[in-house]
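A single protein chain has been omitted; all remaining protein chains appear in their positions.
Labels run A, B and C following the written order; every chain starts at residue 1.
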Amino acid sequence: MARSISYREAIGEALRQEMRRDERVVVMGEDIAGGAGAPGADDAWGGVMGVTSGLFGEFPGRVLDTPISESAFIGAAIGAATRGLRPVAELMFMDFMGVCFDQIFNQAAKFRYMFGGKAVTPVVIRTMYGAGLRAAAQHSQSLYSIFTHVPGLKVVTPSSPYDAKGLLIAAIRDDDPVIFCEHKAMYDVVGEVPEDSYALPFGEADVVREGSDVTVVAIGRMVSVAGQAAERLAAEGVSVEIVDPRTLSPLDTETILDSVENTGRLVVVDEATPRCSMATDISALVAREGFGSLRAPIEMVTAPHTPVPFSDALEDLYVPDAQRVANAVKTTVGYQR
Amino acid sequence: MARSISYREAIGEALRQEMRRDERVVVMGEDIAGGAGAPGADDAWGGVMGVTSGLFGEFPGRVLDTPISESAFIGAAIGAATRGLRPVAELMFMDFMGVCFDQIFNQAAKFRYMFGGKAVTPVVIRTMYGAGLRAAAQHSQSLYSIFTHVPGLKVVTPSSPYDAKGLLIAAIRDDDPVIFCEHKAMYDVVGEVPEDSYALPFGEADVVREGSDVTVVAIGRMVSVAGQAAERLAAEGVSVEIVDPRTLSPLDTETILDSVENTGRLVVVDEATPRCSMATDISALVAREGFGSLRAPIEMVTAPHTPVPFSDALEDLYVPDAQRVANAVKTTVGYQR
Amino acid sequence: MTGTVSEHAAAPAGADLVAAYRTMRTIRAFEDRVHEEFATGDIPGFVHLYAGEEASAVGVCVHLDDRDSIASTHRGHGHCIAKGVDVKAMMAEIFGRRTGSCNGKGGSMHIADLSKGMLGANGIVGGGPPLICGTALAGKLAGNGAVSVAFFGDGASNQGTTLEAMNLASVWNLPAVFVAENNGYAEATASRWSVASDNIADRAAGFGMPGVIVDGFDFFAVHEAAGEAVARARDGGGPTLIEVKLTRYYGHFEGDQQTYRGDEVARARQGLDCLARFRARVTETGQVSGDRLDVVDAEVAALIEDAARAARAAAKPSEVDLETDVYVSY
Partner (left out) sequence: MTGTVSEHAAAPAGADLVAAYRTMRTIRAFEDRVHEEFATGDIPGFVHLYAGEEASAVGVCVHLDDRDSIASTHRGHGHCIAKGVDVKAMMAEIFGRRTGSCNGKGGSMHIADLSKGMLGANGIVGGGPPLICGTALAGKLAGNGAVSVAFFGDGASNQGTTLEAMNLASVWNLPAVFVAENNGYAEATASRWSVASDNIADRAAGFGMPGVIVDGFDFFAVHEAAGEAVARARDGGGPTLIEVKLTRYYGHFEGDQQTYRGDEVARARQGLDCLARFRARVTETGQVSGDRLDVVDAEVAALIEDAARAARAAAKPSEVDLETDVYVSY
């Protein structure tokens, strides 16, 4: 797999390959092609980040621009899924969930259970999250914990181009509603990605780096931040194991618990705000089921309990960085009961 | 304080007293009076649970029925709060947050920070949560963890008529947006409530019962369930301390940590679904800051990771009960490292 | 599959008339029975009854078949029955039994049968209209002439989701029909107050579709308007908004004291009732005999009796059902 492509391209390729393979797959969203009804190019944008660029021409009628009506078109994707299509809807920024959350959490997520197991709703909602682009409080949030809280949803947070492709293909083939979270600061990250189609299983964490002193569970873009911290710490003789859950729901609890059993220490790195978050979720898991192996308090490295600030000077302090991760690791390593 | 009234009446009384005291307080919601434009009674309902009954007549022009347009009227309450009113808006069932969440979490919650501290948004959103009334998957959820995840919001979960009155008065006087969560199965619960007006401070947990073996942190209606469990366990010689946080945001971490320091054991009882929940939030707090005192794994008693089922037979299994709490307490007491 | 407008809008005759009457009668008898059963305290939760509004659900759904989809509301029993959901399974569901349409997990507000194109009653006001944009899209892409219908109330006509869905349906030129059942109230709030325009149908123009108003007590009026709208949708002519004006006979939910109302219900029951009017018309014109309708009434009564007895006798779900069917795989 010598070929390297970007996270953006990996996602686009997953969509293209699945659309070729299965004509039930349709994509929709605001400017997902771009230019509807306009005098110029019909597919002027390919999504606000260019992820879906080129699909419009190749798949006539299956790439649908929408009005700015998230409830209506996310709901439409959900309805279509109950009738045989496999829609991939783009909720441009995850922050916009507030105008369409009902369709996601009360409709899609609950159909199967409410209807006694008689509904299948294979819909994927692709959405962009995360801070770092100075996009301020309403365009920078990491709200995956909210979706993870909701039974009936699956939640995916790919941390590399390789994972992005394989997990998106799996999401499209999955028969349940999936929230596919793309970090907006990662679209240009390049990595090796096989050209062939492949699906990565949900609920299987990736041990990104092996180590013996501390387990660091990191989510999404935080996986690479944790990696930087681990490099620095290695130089200081601290051996860090990094676990990337890859899917938050389902969560591979076994891999996390196994790792903590070996290391005895846990740091969770989550760029979201801390309260009722994935950071607390994984902390609680280990405090409950891995307590016997724990040799130190469980540390969390997260954003502060504040909205995302605009100014670069503040945003750089807001997002967890390698230094903060390294400090947390050292705190837990240095702990004396 | 010999007088006993219901949780419903306590809430109604708090509203009435604050509306008398401060004419900037207005209430709004669907059928909050009831009967707008109809030939019969103008205040036919007083809210779907009768909580606001009688206010319409006493406060002309300040009790506003609304169309079924939650985004518009919750947004209106927020906008009005920026211009000097102190609105109390009713989001009938908390489950309906999905059609208006944007106004709550991207607007009200963020104004102060986004605007550099120059906005004040004293709005209260009263909303009904919880299972037990066989109201099924879209009318029974306990979604306070989602609001707690959001910086800028305060979240209140009164567990008795006394707390309901005092905390609602505090919420109305508070200058920040408050999500006031009323448990729908508690409206008829009766308790002693002073007639005079009083405000209970936010961020001060209530040690509802003192004990030495295990700390049980319980939320909302779960406080009384924990109380039943504690009674049974007392008979078996297990001494349970029950802490009711009363406000989830801000959270009185000190009282929780102090209690665990004494008992060495923690069980969190939260009727919400478990992932990224208050149960994990409090577990993580103690695993991080109270680790040194912990003598056993932290147990969580929550709903399963499923929607709320309709049938009484299933709902009774769904909601945590005293037996499950007692079992969790015994597990933690019986733990051997 | 598709046909001309006039063909579809033609008044039904013969067996179709009897079938339509049977469906309306079944809804009425079902709701009256639920009303009685609820009073015994044996039905869990709360229920919203459709009695009085039968001509709407049936006048629309007689134009539909299993490839077509509908989305419903909290007041969904009538839509379910009109779309062919099994009546015994529905009654069992309302009683919270394992034999119910949703194995007892959904209840009155969530009865669904995807195999019949019934996307579910819905506990969220305005929850359905977006969904049918999707089923309509699926029909459009499949090219099978399938049409989708959203039923919603006057209250729901003020919900942003409903309004967005109408615009989207026009923009995508979907085979969709929006049926606003204006029964005068959303809970206790009068629609003449909450809907700022004179008629809900007045909103159609703002979303680029025809809007029509029909008398919801008159099965034939609904039938005609719906026939045109469904035919237009099947022919690729895009969506229509139909406002059906009618009255609900019971309270908003069972237990509602209804002090907000005048004597509309008594007046409607006496002078406007859709079943009585239907009977009068078809017997006066000699299209169907009164005896034939009496037989239908008796058959329906037996069916409902049977459904209620079976529901009461059926087992409830149990612990093994609690955590199943959240996901297809997890």
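Please note the rule applied: a residue touches a chain if its C-beta (ideal position, glycine included) is under 8 Å from a C-beta of that chain, and two chains touch if they have at least 3 such contacts.
Everything numeric here is computed off the predicted structure, so don't read it as measured data.
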Shown chains touched by the chain that is not drawn here: A, B, C
Given A:S6, A:T52 or A:S71, the one touching the chain that is not displayed: A:S71
Residue, one of A:I104, A:A137 or A:I242, that touches the chain absent here: A:A137
Which residue of B:R112, B:R134 or B:R288 touches the chain not shown here: B:R112
Touching residue (missing chain; options C:N158, C:N183, C:T240 or C:Q258): C:N158
Positions on subunit C where the hidden chain makes contact: 158-164, 166-168, 170-171, 193-198, 202-209
Residues in subunit A touching the chain absent from view: 30-31, 34-41, 44-45, 48, 65, 67-72, 95-96, 98-99, 133-139, 304-307, 309-314, 317-318
Footprint left on subunit B by the chain that the document does not show: 26, 61-62, 64, 66-67, 69, 71-85, 87, 102-103, 106-107, 111-120, 151-152, 154, 174-176, 203, 250
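Methods note: only the chains that are shown with their structure count from here on.
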CA centroid of subunit A to CA centroid of subunit C, Å: 40
Euclidean distance of C-alpha centroids - subunit A vs subunit B, Å: 30
Subunit B-subunit C separation of Cα centroids, rounded to whole Å: 36
Touching two or more other chains - residue numbers and ranges from subunit A: 71, 102-103, 106, 113-114, 151-152
Touching two or more other chains - residue numbers and ranges from subunit C: 102, 104-106, 110, 122-124, 160-161, 326
